[in-house]
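All protein chains of the complex are present and in place, except for one that has been dropped.
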């Protein structure tokens, strides 16, 4: 590495280090001033059990970071593996700082119908686990959950981390490492919490046309938000070199390790048992078990549909399509998992499995290069799942005699979230581009990001140093 | 791929797609007619805690799918890795549909002493979590568990999936992909639930000679049933090409990735903490903690015994034997984990560890080719564990003054389950053979199933397309 390169790196990390320092410094001031001790609360059995459940579900959702890391790494090339693993490892760390600093406050802090304005660095007053009228504090929007503030923060944090990691896959194999980190920090600090506030934080989408936009565990709040941000990134970055031929052809760039990808898919499936049933944020046995079953059936039918549909459409039971079919079913049932019947979940999953295959083919036709299929999984099926609530919810859905109203509200929410997230994403991607640049050079892409950016190979050949030979008398 | 091949694939998937369509279609009709809303139940603390425990234990058992996938993939060759991963990924999806459609009803639905007859597609009446005399519904056999029906279904489903996945390893590297899928669907839909009904569903083995056949968490119900079905498959398929030389020699065909296999073994061990302690289906702290300890000690002594015994017998502390020793100890303690002492579990595990090594060597002598040792682990130690209840159960076991009766009942159960499962398996394997064929051709086996069947390599070399060179100005 020559001196200029060192200086350049020096320049670039300084921006991020500065950001980190500002975030933490502010945190020090805020929390020293306000104090962060959990308010004395009820210590009764219900609180205890609810808290256990929220925490355990949160641990499962945390583990999804491993799932995302493995799916993305497995679906991409070995020359970029360290880069991808690093992105996925640091993204949750960055998300933790960002969500602590501003994300949680913007999303759940008291404010207006567009964003929260209080409670940064978890420094606001709060007497959780008291609920309802007994609650006093600045996080009213989540005061329905009878668990300590720290439990609410932890559970919401692992969700925020998920949204950030969705972006990673779509922009893989050509984005600058630092650019992804900065964008992920901005997404969790400023963008994800805003639309989240609209829907889960008591904002304008939580009461619209006499009903609420329904998104139980986040098909829109988490998955399609991640998807829209990824879409903007894909458009900004352009396709990987060699993905689309000059004559309109699409070249398959197969992932380097299907075992890792499959393990990742199963870990994500496991994690979803925290994601969906955990969104009760209470130990409601009937709801939890019902949600676990609808989640299972949608995943199962997503798998079956994607595999057989790929078999027909492409001639082989493509394993990468099968894995994405599973994830598609899971994303699609996320919004409605609590309110659809088992049969509803089966249909939602079947459609998700077909959709994901068609979406992968369509994005390629549009020359929008998404190495892992993140757009097809999280964006397309995030939208599908959100609409499906308006169709299959057993109380309000069109197919269950609920009329068209819920479907309309779902549509309005989807469009509003899309408009905001795409706009904000383009702004943030452009900020990132201006500060750090977005895309590695053609040479760096060609040799792989591990060599050009990370200084480490994922799978080096075993080292044998000259000293060995000396030691062996050779 | 030529046109004929496309047509042939087209023909083959149609059978499976049809099956799926019939299953789901019937589900639609059934559940629309009967409704599937959980009955209003008790919402008290005990139900809440019991349900949490059952669900969390079920999540751990679900994760065993990842363990089985990695052990089998790691123990087999890289040229078949995508095939094995795909089998393990789809098997739980197929099991979910099959068990929803017919499995749960045949196993736990009210019926006669041979099989259940009611409650298909979870569509039967049920007022769970009410129990005992307060229970009314069609799933009386499992009405002892005070949790919602959805929780019972989920927990039993992940067990059913385990039985199906056991077969996968024994028939690996030469079975047709579609044939395995069809057999797994039949196993979970029709075969596993029947013997399950005999033992756990109130059937004839649950009350025999004034006692019950004891199989707490399924050494027989799950493991040896999977093992017997696998045995029939091994006999139908014959050994892999080149495994046994014409001169009576056995050729080692080493697995391609011991890191994946080891990780898989540890995930299975983790999952067993759901499998065994979870089979309480109630938050009984004394039972759960005792079972976790007996499970741990049997796994530990299985590891130690298999490693040292292999070291003596084979000259090296063979890691694949060590992993299988762990699984052997776990399978063996599964039947008795709740009723044996810690010392009992230690002895059960020690014997299991020796048994698994001898069994692997014996099956090879018999030229029965089982690539991952599934028969030695699940069948042999499923039998051993079931017999061990008759010896070590601290109330009824022979070594604890309980006389010979329990041991006799255990023996009767083993023989009856074996007779039925082997017979049914041969029928189903033959049905599968007739519909789809069982074994790939010698050419397909030689090049590997990933190339011949799956259209995807597990570990391709990083792609470099011509467009790269153009982009690089080359």
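By written order: A and B. Residues from 1 in each chain.
As a convention for this text, contacts are C-beta pairs under 8 Å (C-beta built on N, C-alpha and C of every residue); 3 or more make two chains touch, one makes a residue touch a chain.
The model shown is predicted, which means the values in this text are computed figures rather than measured ones.
Colleague: Just name the one of B:157, B:350 or B:391 that touches the chain not displayed here.
Modeller: Only one listed residue reaches the unshown chain, and that is B:350.
Colleague: For a quick check of understanding: of B:71, B:171, B:299 or B:409, which residue touches the chain that isn't displayed?
Modeller: Once the missing chain is taken into account, the touching residue is B:299.
Colleague: If I consider the whole complex, including the chain that's not displayed, which of B:116, B:277, B:385 or B:402 touches that chain?
Modeller: Residue touching the absent chain, from the options given: B:277.
Colleague: For the chain left off this view, which of B:156, B:262 or B:410 is in contact with it?
Modeller: For the chain that is not drawn, the touching residue is B:262.
Colleague: From the list B:132, B:246 or B:401, which touches the chain that is not on show?
Modeller: The missing chain is touched by B:246.
Colleague: Suppose we count only contacts with the excluded chain; which residues of chain A make the list?
Modeller: 1, 6, 9-10, 13, 16-17, 20, 24, 27-28, 31-32, 36-38, 41, 43, 45, 47-52, 54-56, 58-59, 62-63, 65-66, 69-70, 73, 81-82, 85-86, 88-90, 92-94, 96-97, 100, 121-122, 129, 147-151, 153-154, 157, 177, 257, 260, 453-460, 462-468, 470-472
Colleague: In the complete complex, the non-displayed chain touches which residues of chain B?
Modeller: Per the touch rule, chain B residues meeting the hidden chain are 45-46, 49, 52-53, 56, 60, 77-79, 241-246, 251-259, 262-263, 265-267, 269-270, 273, 277, 283-286, 288-290, 292-293, 296-297, 299-301, 303-304, 307-308, 311-312, 314-320, 322-323, 326, 341-343, 346, 350, 394, 442-443, 446, 448.
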